[in-house]
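Omission of a single protein chain aside, the complex is shown with its protein chains in their original locations.
We call the chains A and B, going by the order they appear; numbering starts again at 1 in every chain.
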Amino acid sequence: MTDSGISFRAVSHTYRPPRGQPVLALDRVSLDVREREFLALLGPSGCGKSTLLYLLGGFLPVESGSISVAGRPVAGPGPDRGIVFQNFALYPWKTVRQNILYGLEKQRRPRAEREQRARELIDLVHLDGFEDSFPAQLSGGMKQRVAIARTLAIDPAILLMDEPFGALDAQTRALMHEELLAIIRRAPKTVVFVTHDVREAVYLADRVAVMSARPGRIKEIVETRFPHDRPEEIVRSRDFAEKVDHLWQLVRNEAIIAQGTRAP
Amino acid sequence: MAGMKALRHGLLRWVSILALLAAWEIVARAHVVSAFLLPAFSTVMARLAGDVISGELLPGIGLTLYRALAGFSLAAAAGVAVGILIARSPLARWFLDPLVSIGLPMPKIAFLPVFILWFGVFDTAKILMAAFSAVFPVIVASWAAAEGVERAMLWSALSLGAGRRQLLWEIALPAALPQIFTGLQVALPIALIVEIVSEMAMGGEGIGGTIIMQMRFADSPGVFSGIVAIAVVGSILVKAMELIRRRLLVWHPEAAR
Partner (left out) sequence: MRAALLRYAPLLLVALAWEAAPRLGLVRPDALPPLSAVAHAWVGLLASGDLVRQGLSSLENLVAGLGLGIVVGVALGILMAWYRPVEMLVNPLVRILYPLPRSALIPVMILWLGLGAASKIASVFLGCLLPVVLSAYNGARGVDQVLVWSALAAGASRRRVLWEVVLPAAMPEILAGVRNALALSFILLVAAEFLIGQRGLGYLISFLGEGGVYDAMFAGVVTVSAVGFFADRLYLMLMGWMLRWRE
């Protein structure tokens, strides 16, 4: 609970559809995220993990409980919390470079600085040669790299990721995992990563918070830091397999419950 | 090989159209029906060329086009604004939804006498009539487009520092543009035809009035050449919209074909 960390206190959220009954999505969630920590939010579909992320991002109003970042309550979206979505949310009428430049333009940085930074990021995500392509011409993995570059451009202290690799095929996903870790290593950030994939959570995160089926609560938090650096080593270690197994057992029960109470 | 097939297809299309025109010419010249009912294709074209050269036709077409485009521009501006307003404001939606859904299937041409009453028999009535008829498809398309903008796109822009105003102009509008433009493509021919019908009903200059006058004088080649002129103008407008679309939406996946 450092000053620059994220703090959730008894956060509840009710989803009110235009027609039908209101549904309690989150039930008094309390959680701390340390600065520069990579935290995964793991849970079955509909457990509210994305909702928690959106509340942190300031896209949904916090009606009950409190969320604070570096000691200050969240009051709306801001450049300190960058977000990456599962379906990329790229601006299709802008080229790769223009997409990445967008946040920099909003910050009114001088032109030379913007161009320089954009070049750095294109380099970072290995998209050289594609600066002037439109998103429609890119593969899924490339699009996600643009989205990540766009978010990182303004150097947010916190990175919010909403199942960012869910729309990618398995091989691309594996490559993206490594790229993401490499990027984080170069410019450390606090990362809150939503996923329903246990292996992905264990591999990427320092800690994994398991959420229950709707209404979402934090069920358990598991440390998943590994001493190894190289991916092959991590994945082969006994520690990894045990953690995955443990977490899968936790999630499995919730997944079964979630299937049963799935809304019509 | 696929290119050859497309070429043959296109060629076949033109050949069949030419065959049709040839048949028209032959039937007309054979006087199967009187020359009054069906003037020969060559006669009509000669008349058309003659009217263009003598300077009689083009000013009329220009006037019609000016009024139709003026009405269309009004419909475009108002329609997009209203459509987006409906998408963003629950109050506007509550108020305007029934009005729009009633207005859409109504034969709006029935309002022509009302517009004449309000605005007289000159340009204004015709322009506003065209605008009134064309605005509904634009509203519906803009509304759907604005509602359909991905939430994630808007949110990412917010977190990158976009203000509310920038969100609308820099993100929402470009994202909605393809669908809005489709609405505009539907609205333009509507504006043109309502304009022409108004001219026919009210007389005066403009291609519609000219055709009606020729009809009264039983000037059959004149009427036919006027219709050919309208068809040509209509096709040009539609083609122009397609070209504009392709340029504006060069980034769209549909353009990648």
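Just so we're on the same page, a contact is a pair of C-beta atoms (placed from the backbone, for glycine too) under 8 Å apart; a residue touches a chain by one contact, two chains touch by 3 or more.
Please read all numbers here as calculations on a predicted model, not as lab measurements.
List the displayed chains that the omitted chain touches in the full complex.
B
Among B:Val27, B:Ala78 or B:Ile227, which one is in touch with the chain left out?
Residue touching the absent chain, from the options given: B:Ile227.
Quick one: say which of B:Leu11, B:Val32 or B:Leu117 touches the chain that got left out.
Within the whole complex, the residue contacting the unshown chain is B:Leu117.
For the chain not shown, which residue from B:Val52, B:Ala144, B:Leu173 or B:Ala201 touches it across the whole complex?
B:Ala201
On chain B, where is the contact patch with the chain that was removed from view?
Residues touching the hidden chain, for chain B, are 13, 16-17, 19-20, 36-37, 94-99, 102, 105-114, 116-118, 189, 192-193, 196-197, 200-201, 211-212, 214-215, 218, 220, 223-224, 226-227, 230-231, 234-235, 238.
One rule holds in what follows: only the chains that are shown with their structure count from here on.
Please work out the Cα centroid separation of chain A and chain B, and write it as a whole number of Å.
Each chain's C-alpha centroid was found; their separation is 47 Å.
Per the contact definition, I'd like the list of chain B residues that touch chain A in the complex.
Residue list for chain B touching chain A: 150, 152-153, 155-162, 166, 171, 174-175, 177, 249-253, 256.
Per the contact definition, I'd like the list of chain A residues that touch chain B in the complex.
Touching chain B: residues 54, 57-59, 76-79, 81-83, 85, 87, 89-94, 102-103, 106-107, 134-137, 147, 150-151, 154, 156 of chain A.
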